[in-house]
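The block underneath contains the structure these notes are about, expressed in structure tokens.
For this depiction, one protein chain was excluded, whereas all remaining protein chains were kept in their positions.
Residue numbering begins at 1 within each chain, and the chains themselves are lettered A and B in the order written.
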Amino acid sequence: MSRTYEELKAGFERIEAAQACRNLMGKYSYLHTAMRNIDFMNLWANREDDILAMPWGYYLGIEGVRKCYLEDHGDRSDPLVQASPIFKGGMMMHAMDTAVVEVAKDGKTAKGVWLSPGHESCYIPDFSKFPDWKKGDPLPENLEIMSSCEWAWSKYYVDFIKEDGEWKFWKLRLWPIYKTDFYVPWTQHPDMDEVDFPFHNHKALPEPNWAWNKETVYPADQPEPPVPYEHYEDAVPELWKSFV
Amino acid sequence: MNDYEALLHQAERLEALQKIRNLMGRYSYLHSAFRNKEYAELWAKREDDKLVMPFGKFVGWEAVRHCYVDLHGDRNNPDDIDELRGLMMIHLMNTEIIEVAADGKTAKGVWLSPGTETAPQPGKEKGAWCWGKYEVEFIKEDGTWKFWHMILYPLFLSPYDRSWGQPAPEKMLGQIQLEDPMCQPLDAPMWEYGPDAEYPYDEPAMPDPYEHYQGV
Partner (left out) sequence: MTEEKIREQLEYTLFKLEAQEACRNLMGRYSYYRTAFQSKEIVDLWAKRDDDKLVTPWGSYQGHQGIEACYLQDIGDRSDAKVFEAIKGAVIMHEVDTEVIEVAEDLRTAKAAFLSQGHDTYVDRTDNETVHAKWAWEKYSVDFIREDGEWKIWHMTIYPLFQSEYGEGWADNQTYVSEAFAFQNAGPEKTDWHYDRNELYPANEPAIPEAYVTYDKSSAE
């Protein structure tokens, strides 16, 4: 069946869109590792219905996304970030692969899922010699710094939208799989809960993250690979219903 | 008005994306299999080829060929076989950003490369984690996409049971400047991970859409 000029044009646009989405995930990864969160913000659609759902909580609207990346995380240009223990010696790296990308037939939105093997490496104080120390106490003298290298695997479901002719992040759900010291099996410390993260501007997740357990079954729909669709309005992912 | 010529051009640029992705994939498989003669043929035969490795810089196709075929070895060279036994060097390619120039003549891409190196060499005997990043430029030569410039930024190379955050007792093979007539010194030392290291701003340099490559 031969396609009209318009159909051909739309077809090529959709292929271009799929690459634009892959490029966006790549940019996200490289910018995040470089702590260039101001630049990363430019990749988000400037909309009130943006959703950013992270392992520790979620953020709504472009203002929420800004709070996450520019306040909770900060940018490498911030003196506060430069003074933090994860700046020098920090390397938080999240690869992106195993993509399934579907661009809507109308060419206005796209959906994608990715796996993300990675690692989080930094240097942190070694409190093991000070078992009675708790957060808020003055820092002990002779506190040594130690290497912390953790394997960190996660996965993404993402909706993208075309805004002023450019593809942008629109809604993003990041699920943790595990984060564990390189010398510890992930079955011994799989959890990543709100308390593990030093962030404040989020809303609480509607339900706890799945974490490995001998008695639990891996979830069927985290993420749910997208299927071909025409218009986003007729195929809104169930996932977003609980992030309000 | 239907602009079929513009559509043809767009189609060519989109085809280029898969050709480039395939080139990176072929690099990975050929290099792991020590089919480096074949891999060298995937490079443009130009004097301005440039390959920057953690152990030095190679300029021009002959130097690139020398790096891979002579220094790394090829399974079709009987003299190389003994040294290649027991080497399992696996380098994945993911996290791509690819931009094909608007003029369709060149392209730029970056990749993350998680990997492992297993070899009867100090630090690799039981297996070692080896992660790196690639910043690559491609050029169309006689109608075929080829490698043109490549930088391999090392991230870490550490035995499976050693934290990559701990200073290694000594550098492993591939991390030290090589003394070789066709291997030039690096313009600057490569970034190394450590307690005082600030992660680089733009390594790899992420490509943005661009019109054409100056001088091409």
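One rule holds in what follows: a residue touches a chain if its C-beta (ideal position, glycine included) is under 8 Å from a C-beta of that chain, and two chains touch if they have at least 3 such contacts.
Small disclaimer: the values here were computed from a predicted structure and weren't measured.
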Fill in the blank from the handout: Answer key for B:59, B:90, B:168 or B:190 versus the chain not shown reads B:90
Completion exercise
Out of A:85, A:140 or A:185, only one touches the absent chain, namely A:185
Completion exercise
Filtering B:14, B:59, B:178 or B:197 for touch with the omitted chain leaves B:14
Exercise for the section: Could I get the residues of chain B that touch the absent chain, sorted low to high? Expected result: 4-5, 7-8, 11-12, 14-15, 18, 21-22, 24-26, 28-30, 32-35, 75, 81, 84-90, 92-94, 114, 116, 118-120, 125-127, 159-161
Handout entry: chain A residues that touch the omitted chain in the full complex
Key = 2-3, 5, 8, 11-12, 15, 18, 97-102, 113, 115, 117, 153, 177, 183-187, 212-221, 223, 225
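Methods note: only the chains that are shown with their structure count from here on.
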Handout entry: Chain centre separation (chain A, chain B; CA means) in Å
Key = 27
Completion exercise
Listed in rising order, chain B residues that touch chain A in their complex are 2, 4, 7, 10-11, 14, 17, 92, 94-99, 110, 112, 114, 131, 155, 161, 163-166, 193-202, 204, 206
Fill in the blank from the handout: Note: in the complex, chain A contacts chain B through residues 5, 8-9, 12, 15-16, 19, 22-23, 25-27, 29-31, 33-36, 76, 87-91, 93, 95-97, 117, 119, 121-123, 145, 147-149, 182-183
